[in-house]
Every structure is written in C-alpha cells, then in structure tokens.
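The complex is shown incomplete by one protein chain, all other protein chains being positioned as in the whole.
Labels run A and B following the written order; every chain starts at residue 1.
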Amino acid sequence: MHTELWSLIIEKTIFGVILLAAIMTGAAYVTLAERKVASWFQDRIGPNRAGPLGLLQPLADGIKFFLKEDMIPKNVHKAFYLLAPGIAAIPPLLIAASIPWGNQIELLGKAIKLQMIDLNVGILFIFAFASIGVYGVMLGGWASNNKYSLMGGLRSSSQMISYELAQGTAVVGVLLLAGTLSLDEIVKQQDSLTKWYVWRQPIGFFIFFVASLAELARVPFDLPEAENELVGGYHTEYSSMKFGLFQVSEYIHLIVTSALISTLYFGGWQIPFVDIASNSSFIYGVLGVISLLLKTVFFIFVFMWLRWTLPRFRYDQLMSLGWKFLLEAAFVWIVITAILVLAFPWYKTWF
Amino acid sequence: MIKIAFIILSLISIFSALMVISRKNPVASVLWLVFHFFGIAGLYVLLGAHFLAAVQIIVYAGAIMVLFLFVVMMLNLNLVNNEKRGKIIGKSIGAVVSGLVLVLFTYSIRTTKWNELFFNQVTDQEWGTAVKLGSLLFSNWLVPFQIVGILLFAAVIGVVALMKRKITRKVENGIVITQEEDVA
Partner (left out) sequence: MLSEYLPVVIQLLIAIGFAAFVLIVTHILGPKRYDPIKHDTYECGVDYYGNAQRKFAIKFYIISVLFVLFDVEVIFLYPWAINLVDLGWQGFWGMFVFLGILTFAILFAWKKGALEWE
C-alpha cells in the first residue's frame, strides 16, 4: 500500500515538474511567436538578433526580466502587492495539469497517463481555478495604489467574471452530448473525425471561443490593457519578474485555453483515422501529444491573427455583448441541444 | 491516510478562520477567507462530496468572495480607523450573539444522532458525484429546485432596486441642480 502511494507521488511529481518546464518553455516561445506573427502581418522582420531567426530571444528576455531592478514603489500595500503576481501564476498551472495532453505511454514497463489531474469533476475543476484567476488581477490593481492600476484591475475583473458565465454555459452543450464531466472521457468519445463535438455544437463552440477571447483579454477585448487610456492596466506599477509573472501567466492561460478548446471541440489528442485510444505503445502516445499540440498551436495562431484583424471594443459594448447577447444565446442553445438530445437519440450517437 | 489529511485540512481551516477574524485590514480578511474555503473544499472531498467541493470553490471562493473584495475595495479604507466609537456596546452585543450561537450549535451537535442520520446510510461510495446528485436533484427534489430559481429571481430584483437611483440634472437660473431619486 505504502510503496504504491509513494510510487504515485514520485510519478506525479516528476510529471508535474516536466509539465512546468514544458509549459514555461511553451509560454516563452509563444511570446516570440506573437512578435513574429505581428511582424509577418505588418510585413517586417521582427526579432532576429538573438540567435538564428531570433530563436534565443525568449531566453534573453527571461534573463533580462530577472536582472532588472525589483522595484517596490513606496505607496503600495506591500504584502498584497507582492502576493498578486504569485496568485496570478498559480491557477493557469493547475488548469494545465488537468488537461489530458495525451492518452498514455508505456515507459519502463509502466503505463503512464499523460494527464496529471484526472478528476470525475474535471471541467468544474478547471472553471474553479479559472475563477480564482480574478484575484491576482484585482489584488494587483488595488495594492498598487495607483488610479490607473485600480481602474485596470476593476475593468479586467468585471470583464472576466462577466464572460465566465457565457463560457461556463456554452460548455454545457458538450456535456449534454458527452454525459460526463471528465475531460479524459470527453476526448475518448470523439474517436473519429465526424464525432468531434464542433460539428454538433457549432454555436456552442462559437460562444465558447468568443468568451475565451474575452477571458484572455485579447483583442478585440483587450480593454484592461488599453494603453491609450490606462497606461498598462493593473500591472502598471510592476517591474522585473513580478511583471514577468503576470505576463507569463497570461501566456500560459493562452496556451491552456487553446488546448481546452481543442480538447472539448476538436478531439483533443485524437488523430482522425488513427486509433490511439486502444493502442498503448510509446509511439502512439507521442503521436497523440503531437496531435493535440498542433491543434493548440493552430488556435494560438488564430488568437494572434484576430489581434491584427479586429479593432478594440468600447467598454459598454463589451459588457453589452457579454450580458445581453452571449449569455442569452448560450441559454437558447442549451435548450435547443437538450431538445435535440431527447427527441432524436441519433443526435447523441451520431455516425 | 484519510485521518492525516483530515487533521491537516482541519488545521488549515481553523487557522485561516482565526486569521479572518483577527486581521485589521479587511482585504487580508477576505483573502484568508478564500484560503479557508479551500480547506473546507478539501474536507468535502474527504467526505466524498466531489461536486460540492467544486461548487464550494466556484461559487464561494470564485464568485461571492470577489463580490466581497469589490465591496471592501469600494469602502474608503482610509476612513476605517474609528475604533473608539461604539467599542463597548458593539463588543458586548457581539459577545452575546456569538455566545448564543455557540450554545445553539453545541446543543444541536450533541443531541443529533449522527450514526443513525448519516454514517449508517452512506453505503454508496459515489453519492457525492455530479451524476448521483443530478439524478436526485431533478427527480425527487424538483420543487425545491424551482424555489431556488425563484429565490435567485428575487435576489435579482433586490439588486436592481438597490442600484437604481435616477439622477436628473436641470439648470435653473444658471445653476445646475442634480437630484437623486429612487426608481424601481
């Protein structure tokens, strides 16, 4: 019993550390990708000095962040000011751990599941920690004792909580079809191209996608950082790696949200026409991970593409869209899905 | 194993609850209360109430405490330093009320027959999952569920009544007069 427990602890700890390293590297390179994509859209070269094609740029940025002066302005509420970036960084890491990054791989004669946290309330767990993310923003804005920061923090947190509702409701469409809250199960049910939930949940997917954009505070919903109005939003007074943590947590959140969209609507680690679930060999497991990563990269690219395509909303428009359109649309869509599931059993089994 | 987890979680909960009531800064109290809710959610998990644990974090830690934090941030914290006022009266009322609550809780905890009520009935390990909860809630407890809906509606009416102050501005003899009146 005890050896079993210890082997579980060791396995999960190693997995967690590898995941942390992978996701931090990922976040670093997403920042580079953001700049590269921007330069591509604007027909310029972008970062190209650090290493070939600028590939060492994230490393240089990271080192710079660490070596900058760790400045604590004199008017801040010190304890909360220091706590805020830490609180902001923790929820995305927990969400990352509960996404099934792959099916399983055999290593050293042991089948290892490529999902660190697999709960029977998986989706609720993700929303629980997503809702904790508000605290970092609010606290950062308040503790800075700066009017711009406070306004930025208030705007961000109001926006996040408003769109959380639409996001949470849109997922219910998938749950009606899946009949489970476990993300692992949801992926396993999408075992062929036609069974990807996006085909049966196009409107649910659209609402979820728009709400995710707003949750991430990306264009066209990047009001919290509207630089011409609010300087830098809630992290105006932050410097060095304290600012870096806010930034990193934002990019981890971007990666995790893209992975979540892929998992819920685009089959997660499933590959069309390849049966991964019943094959536990090493190579198939790796193929599954690559499949999910490709889908994730695609959605990250879409988020960046939108950034250079759409103009920014006004704050009242943003709130109207969330409360007066998306939420009601999500309710109607849930009712329609429920009728379809009950009246046409074929809709649930699909072909 | 469960015993150790229970002791750790209880200590976390009690300690953070003590911190909530002993902090002077209300923002610190709110954060400790969030921490406290995590401890409570852990205790729910130990009881097998997985859905309830998730709800505890989503609704209490993620929504209600955000509201509290808004309220605390809305109050002007620099004015809160009036400890002298109503010190004795306030404290004695508080002591009486909490003493009565303590008596009530002790009495009801001691007289409830827990073994008959709870421990003997739970044979199903999955009683607290969302599936089991949903199948009971939407068949046996459908009417109370609808009453919850009406309760939430009443709360929405309350919110609207609370916020709705119509501000009218008119100019009389070159002076701007602003008037506030309650609508709703």
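The criterion applied here is as follows: contacts are C-beta pairs under 8 Å (C-beta built on N, C-alpha and C of every residue); 3 or more make two chains touch, one makes a residue touch a chain.
Bear in mind the structure is a predicted one, so any value in this text is a computation, not a measurement.
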Touch assignment to the omitted chain, from B:7, B:103 or B:157, lands on B:157
Of A:31, A:57, A:104 or A:144, the residue touching the omitted chain is A:144
Residues on chain A facing the left-out chain by the touch rule are 5, 8-9, 12-13, 15-17, 20, 65-75, 82, 85-86, 89-90, 93-94, 97, 116-120, 123-125, 142, 144-151, 154, 158, 161-162, 164-165, 168-169, 172, 175-176, 178-181, 231, 236-237, 240-242, 244-245, 315-316, 319-320, 323-324, 327-328, 331, 334-335, 338-339, 341-342, 348
Contacts from chain B to the absent chain lie at residues 1-2, 5, 45-46, 48, 51, 55, 58-59, 62-64, 66-67, 70-71, 73-74, 76-78, 125, 130-131, 133-135, 137-139, 142, 145-146, 148-150, 152-153, 155-157, 159-160, 162-164, 184
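By definition in this document, only the chains that are shown with their structure count from here on.
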Given the complex, residues on chain A that touch chain B span 5, 77, 79-80, 83, 119-121, 124-125, 127-129, 131-132, 134-135, 138-139, 142, 150, 157, 161, 181
Per the touch rule, the chain B residues reaching chain A in their complex are 1, 25, 27-28, 31, 34, 50-51, 53-55, 57-58, 61-63, 66, 69-70, 73, 129-130
